[in-house]
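Presenting subunit A:
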Amino acid sequence: MFQLSNEGLTKVKKELQRYESKDSAIIPALYVAQKENKGWISPDVIHHLSQVMDIAESKITEVFSFYTMFNKKPVGKYHVQVCCTLSCALNGARELADHLCHELKVRAEEMTEDGRFTISKVECLGSCGTAPMMQVNDRYYENLTPESAMNILRGLK
Partner candidate 1 sequence: MSVVQRKSKENEWYLSGIFAGLWITGKHLVKNLLNKKQMPTLNYPEEKYEYSPRFKGNHVLTVKKDGSLRCTACMLCATNCPAECITIVASEHEDPTVEKFPIHYQIDILRCVFCGFCEEACPVDAVRMGPEWQTPGINGAQFNYDINHLAYRPQLKGGIQTVLDDEERHKSGI
Partner candidate 2 sequence: METKLLSEHYHQDDFQNLAGYKKQGGYQVLAKALKMTSQQIIDEVKASGLRGRGGAGFPTGTKWSFLPKNNEPRYLLCNADEGEPGTFKDRLMMERAPHQLIEGMIISAFAIQSAKSYVYIRGEYNEPIRIVEKALREAYEAGFLGKNILGSGFNHEMDIYAGAGAYICGEETGMISSLEGLKGQPKLKPPFPAVQGYLRKPTIVNNVETLAAVVPIIKDGAAAYKKFGTEKSPGTKLFSLSGNVVRPGNYEVPLGYPLKDLIYKLGGGMKPGKKLKAVIPGGSSAPVLNAIEAERATMDYECLAQMGSMLGSGAVIVLDDSNCMVDMLGNLTHFYHHESCGQCTPCREGTGWLNKIVSSIMEGRGRLQDIDLLVKVADNMKGRTICALSDAAALPVLSFVQKFRDEFEYFVREGRSKVRGISYAQMHH
């Protein structure tokens, strides 16, 4: 069973107070929980949040499943998201993503065997001028080439 840490619990409680409607705290709370649950949201998490926040599970699930930044299945320690929308695609982002998958011997949206990486092709990340780019967890890496991207991934501990 998933349980928020004390710190996380205070954070969620604080978010509940922060906005005028209680429901507004769902997204921040899901962020907190996702961080504590190794980067993804399981039904357990939603059940726990529902109890902590006193909001119906179906409502939290609706929000959770609507937004792309909440992961529906476990992801690697480094979640590599390669933007593949138009501007990036024009500059070879799809080939970049394919290259990373090939190098790490993994299919898109799947975790590598050692659990370190998940490569996803995602929609526009708002870094079109510096295409192609990728986001590794919270950080943007821009103006990539297949080689430089692979070097960055290799350099991650």
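Selection rule, in plain terms: all candidates are chains of the complex that A comes from, given by their letters.
For the reader, a short list of remarks on this structure follows.
To be clear about the criterion, a contact is a pair of C-beta atoms (placed from the backbone, for glycine too) under 8 Å apart; a residue touches a chain by one contact, two chains touch by 3 or more; residues count from 1.
As the structure is a computational prediction, the values presented were derived from the model and not from experiment.
Checked against 1 or 2, the single candidate touching subunit A in this complex is 2.
Residues of subunit A that touch candidate 2 in their complex: 18-28, 30-31, 59, 62-63, 66-70, 84-87, 89-91, 94, 98, 123-131, 135, 138-140.
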